[in-house]
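Sending over a structure as structure tokens; questions will come in a sec.
Only one protein chain is missing; all other protein chains are in place.
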Amino acid sequence: MSLKRIDLLICCGSGCVSAGALKIKERFHEVLKEKGMENEINIIETGCMGPCDYGPVMVIYPEGIFYKTVTPEDVSEIVEEHFIKGRPVARLMLSDDERTFSVQKEVPFYQKQIKVALANCGYIDPESLDEYIATGGYEALGTALTEMTPQDVIDVMKAAGLRGRGGGGFPAHIKWQMVHNIQDNEKYIICNGDEGDPGAFMDRSLLEGDPHRILEGMMIAAYAIGASQGFFYIRAEYPLAITRIRDAIEQARGLGLMGKNIFGTDFNFEVEVRTGAGAFVCGEEMALIHSIEGERGNPTPKPPYPATQGLWGKPTVVNNVETLANIPTIMVKGAEWFNTMGTQTSKGTKVFAITGDIRNTGLVEVPMGITLRELIFDVGGGMVGEGKFKAVQLGGPSGGCLTVEHLDVPVDYESLKERGAMMGSGGLIVMNDEKCMVNVAKFFMEFCVEESCGKCSPCRIGLKQMYEILDRITKGQGKEGDIEELQRLGESVKMLSLCGLGQTAPNPVLSTIRYFRDEYESHIRDHSCSTKVCLDLMNFNIDKSRCIGCSLCARKCPTNCITGSREEKYVIHQLECIKCGNCYDVCPVNAIDKIPGMHPEMKEYRAKLQAQKDLDD
Amino acid sequence: MKTLADLKKIREKAQEEMKLRGSNVRIKIVVGMGTSGIAMGAREVMKTFLEEIANRNLTDVIVTQTGEKGLSSMEPVVDLIEEGKAKVTYGNMTPEKVKKVVVEHIVNGRVVSDYVVATGE
Partner (left out) sequence: MYKKICSKYEPTKDNLIHILHEIQDTHPQHYISDEAVEEVSKYLNLPTNHIYGVLTFYSMYSTTPRGKNIIRLCESPPCYIKGSENILRKLKVLLGVETGETSKDGLFTLELSACLGVCGNAPVMMINEDVYGDLTEEKVEEIIEKYRRAQ
């Protein structure tokens, strides 16, 4: 037995690593060695703890003290004060205006959360099979294999009502039942780890933070459907997740949890890891299957569904990472327990990745049916900085924007869809009132244009046309009728596209038109961007009454379009201004204003150009 | 590993390794590790606790630490906190006394009243 008295859990999710967690770990090793205390303290690398914004974060047991934004310079102090003298370092704890939160479970970020899929993320060492087993790991698999028939397993999932967490929300048990019912020697289970939605990173965190859970979930699914071969398809942007899963598979093999006669039964299972190579569309299940086969990741029309003709034409179930992560816990705790969380149609919990202009960015797991207000203001801690809440984008490029009036909408599959957004994979981008919704829509459209595989024309051509219209609008060249044209195109692309990418890509545009139509109109009619984001629809202006004539702006202007003198003050020549904002940044007396709308001089100039062009035509 | 019983064995052993993070702790030993405690030998006291617990394979006991408790004249000071019982504070601890406390109090459940300097909150 060890002499350890402290478990130091350092979050080594990609977020904290990108903020320097590994350096901190090194430093702890050094300092503890110096002090001769290596035997007393366990340093454990865990998966993502959630509050990425405060990274690097760590939790110290037995007390459960939570430290944030730790730097290598803080390490000596933690060892000296906390480990040796038993005085936790208050300045590294999270605090708000009123109090300091010393213990992890007191931190408000964690309080409305219920962790099912993420239960072990940030709590165990993801590279240790023993720690996973200590939390009850592989018991669900063992019980399923030795005490239940495959149909029993499917029945539990049916009673639980687990729906796909990757986007569509299709009930998992239906896919399973379909494949289970087909007689075939070769069937496949695939874990979809091609998490492409910008702003979503729960699958990465799960694969990195608790790989055995995903593996166990996959094996239970494999047993239920009668598959003996599985594949993990993980995007190449996630090298750490790929390594962790590969290691987990080998560890499981070492213990006899992989290979032949698992748990002494006649269940055999093998699994391979396949990686993507940078194609968003491969998150679509048919595209993903083609990618595994060594083809271009093009989607193909459905039906046939993967359940009947999937990988190499064989019956195949494709489940998302988070879906699989729920399975072991459902099997152990039962469908009834799972049903106590969530709403009528959406059971259980959902992991959300909260990003954008919000105080606590990171990964959270909450019961379905929580309101957006609770999610954004309680768990997320509200807006950061001065800006007010304006919109939240849910479901990535397939989803839509919701506004203040939707804050009390319960978050479940149906409620979101009704309002033009979608659950998607759970990415939630919060935006303040400095964001231009037309510009945001354009940004998402640009993403979809780039990621469209080009196979079917509605998606390939329609999205491009939509993008061009949006681009014109943001440049002050919008026309009457553009909004209607966007809606018409959007509806056609949705209806006619082959796969989920095209069928959902117009959503960001359609939902912003639905809720922020006035912004589109002011862009088109008044040539004005009220948030001053669209550079063609705003201007910089020097207020002569505040200008002190220091000439700093003129000297910093890259196009020399500011002239003047100490006496006359300075002025911007609008036609040459490229809106780089240098003058605005350097003015020592804040005499420069950003003004919404195209400058009259520019309007006149553009009108002249247009007249000339019309004449030429 | 071939059966659920095998898995259970591995689990029990692994849980033991993770007990600092767990909740199945019967007794918590809190060593006062302020400057004066350390000056009076609190580190040695803590080390002895850790060793004794390890030697006796006590799986439901954890050792942790706290700062100055204000009982400077009785340092090193150690609290034993047991679920559902009043807290017992031992003072003027030495490695020898620690061994006795482990045998009497922690293993056999009898408070070593000679060393007690306070009880309750």
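Which chain is which? They are A and B, in the order written, and residues in each are numbered from 1.
Rule of thumb we're sticking to: a residue touches a chain if its C-beta (ideal position, glycine included) is under 8 Å from a C-beta of that chain, and two chains touch if they have at least 3 such contacts.
In this text the structure is predicted, and so the values were computed from the model without any measurement.
For the chain that is not shown, the touched chains among those present are A, taking the whole complex.
Screening A:T275, A:N326, A:S346 or A:T512 against the full complex identifies A:T275 as the residue touching the chain left out. Of the candidate positions A:I10, A:C52 or A:L402, contact with the unshown chain belongs to A:C52.
In the complete complex, the residue from A:D155, A:E237, A:D433 or A:D471 that touches the missing chain is A:E237.
Across A:V271, A:M431 or A:I572, the single residue that touches the chain missing here is A:M431. Although one chain is not shown, part of chain A still touches it, namely residues 14-15, 17-19, 51-53, 55, 195-201, 203-204, 236-239, 274-280, 291-298, 353-357, 361-363, 393, 427, 429, 431, 435, 440, 443-444, 447, 451, 453.
Just so we're on the same page, only the chains that are shown with their structure count from here on.
With centres defined as mean CA coordinates, chain B is found 44 Å away from chain A.
Within the complex formed with chain A, the residues of chain B that make contact are 1-4, 7, 10-11, 13-18, 20-21, 25, 28, 31-35, 38, 43, 46-47, 50-51, 53-54, 57, 59, 62-67. On the side of chain A, the complex with chain B involves touching residues 1-7, 9, 40, 42, 61-63, 84-87, 123-124, 130-131, 133-134, 136, 138-139, 142-143, 146, 255-257, 261, 263-264.
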